[in-house]
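Coming up: subunit A.
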Amino acid sequence: MLLALLLIIPLAASIAILAGAPARLTTLGAAALNLILGLFAACCPDCAGTISWLVLESPAIHFSLGLDGMSAVMLVLSVIVTLAAALSGSCPEGREKLWYSSILLIAAGAIGAFISTDLFFFYAFHELALIPTFLMIGILGRGGNERKAVAWKTTVYLAFGSIVLLAGIILAGTQLESFSFEHLAAVENHQNAIALLLIIGFGTLVSLFPFHSWAAPAYASAPAPIAMLHAGVLKKFGLYGLLRVGLAVAPEGMQHWLNLLLVLLLCNIIWVGFVTINQKNLASMLGNSSVMHMGYIFLAIAAAIASGGNIFTADGGLTLAASAAVLLMFAHGISIALSFSLADRIEAKTGTLEMNKLGGLAKTAPKLCFLFGLVAMASIGLPGLANFAGEIMVFLSGFEGWTSDQELGPVQIATIIAIWGVVMSAVYMLRAFRNTFQGPLEAKCENVTDLSLLEKAPAILLSLVLLAVGLYPNVLLNLLK
Partner candidate 1 sequence: MPTPLFYLFAVIMLAGGIGIVAMRNPVASAFSMIVSFIGLAALFVGLNAYFVGILQILVYTGAVMVLFLFIIMLLDLKKEEDRETKTPTLLAGIIIPLLLVLQLVAVFQTSDLGDFKPITKDSLIAAEAQLPNDIPADSQIRKELKQGSLPDVNLIGQKLFTEYNFPLQVIGILLLVATVGCVSLSKKLIPKA
Partner candidate 2 sequence: MPTASLTEYLFISGILFSIGLAGVIIRRNIIVIFMCLELMLAAASLTLVAFSRANEVKGLPDYDGQMFVFFVITVAAAEVAVGLAIIVALYRARQTVNTKDLTSLQG
Partner candidate 3 sequence: MHPSLLLILPLVSAVVIHFFLQQKRASIAALVGTLVTAATLGLSLMLLGSENSTTLFNWIQVGDFKIDIGLKLDQLSTGMMIVVSGIGLLVHVFSLGYMKDDEAKARYFGNLSLFMFSMTGIVLASNFIMMFIFWELVGLSSYLLIGHWYQKDSAADAAKKAFLSNRVGDFGFLIGILMIWGISGSVVFDEMSLTAGTPFLAAAVLLVFCGAIGKSAQLPLHVWLPDAMEGPTPVSALIHAATMVAAGVYMMARFFYSVGIDVIPECSAMTIAWIGGITSLFAALMATQQDDIKKILAYSTLSQLGYMVMAVGLVDPNAGMFHLYTHAWFKALLFLGSGAVIYACHHEQNIWKMGGLLKKMPVTGWTFIIGTLCLTAVPGTSGFFSKEGILHAAHDKSHFLFGIAVVVAALTTFYMFRLIFIAFLGKAKNKHAEHAKEVPLIMGVPLILLAVMALFSPFLGSLIPAVDGFHPHIGIEMNLVTGCSIGAFILGLAGAIVLYKEKESDPLAGNAVMKVFRNKFYFDEFYAKLIKVFQDLVAAVVHFLDEFVINGLVVGGLTRLAQGTGNIFRAKMQTGSLQNYAFLFGAGIILVIYLTVFL
């Protein structure tokens, strides 16, 4: 029942807001309550229980909720980012209803997708979250009339991915006993087709190259909480799905497309890495960097595919590759949410995100500088912050099973090339930090006030999580056991 509560709270709160409840207060209350309940559920999966109601006889579809290690981590990510998102950004006057109810709806969609244990609802909850995303980018996004085009583009893109994904799910689902996760097993026919559909479908949702061009403009245009929730939480749906569903239903098909996946993920890292280096706007740069970092998680998934496709070990834990993917998903979710939250503050205080118009902010806003430096370092992969733990595990999983009496396999070569991405992310992140915070004070940054306590709150929440997981990754890895 606890799991149902996790869904009901944000949904009920958003309805209450639409009905006229005080928007901000309700949202914060719901998000905080959800955070507490979510953490409790993650730490004690037995208390969380499961739910399973038959919705449709044939094909068998259940409304079923359940929690295991992987979904527990994603749940924790969702509830943390939701609270931070609710605290972030500045809602335009008079738009509180739309703003806050959208946040809660996206949160509900994401949480629902992660705790569903039935393919149908897993898919449906994700779609639910896309609607408020579309509305928020289109109505309250940045960037004049362009935002409408961006909202459309994003939505059409994601709908395309979802449709392809649906085709894959149906093709697989018809060969399964039911749509429940417990019945997921390698299907007999059409594995290659299913694998390709799932890679493209989930890949589009995660901005896998070459289906990535929606992501950066969407995040650059979206209001901060939406960018945080989408880039931080919702986007992980695709990776989670690929890991959980894709590998389970079509392990051989995935193997068949492994080389293709490797090439695409390297393009994500290197190609998009170059694109990111060339960005002049902080928000676009962060958006592109988020696309780039997806490549590492895909690398972990590729390593999982290469090692046979079974992500569970004999004792029920996750393999190294799968743990790496989950850990990096979590880390990236937190860090990208933090960076969007801070970028929004920079824009609110200076009125621009063009990097050549910024400079020397460290002088006037040292706290902002500290927090942004923290997240920049996280994104670069500095040890002590969560991303490093994830990345090093990803790279290790790429070399897992390789011994010196074999040639270097495709996954190892891909890992080696992918490590160059670590250099590239240092290039653009440091360049951005250098241009924004260091150097002589620019005119726009002169009369800037530092972050107030309320503005700091979401950033502090997120950076504490980053530090905690970075210093002691076993906090999360123990959940996965």
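Selection criteria: all candidates are chains of the complex that A comes from, given by their letters.
Assume a residue touches a chain if its C-beta (ideal position, glycine included) is under 8 Å from a C-beta of that chain, and two chains touch if they have at least 3 such contacts; residues count from 1.
These numbers come from a predicted model, not from an experiment.
Asks: Any copy counts here: identify which of 1, 2 or 3 touches subunit A within this complex.
Replies: 3
Asks: Provide the residue numbers of subunit A that touch candidate 3 in the complex, in ascending order.
Replies: Residues 153, 156-157, 210, 213, 271-272, 274-275, 277-279, 313, 315, 317-320, 323, 360, 362-363, 377, 381-384, 388-389, 392-393, 395-396, 398-400, 402-405, 412, 415-416, 419-420, 422-423, 426-427, 430-431, 434, 437-441, 472-474, 477, 480.
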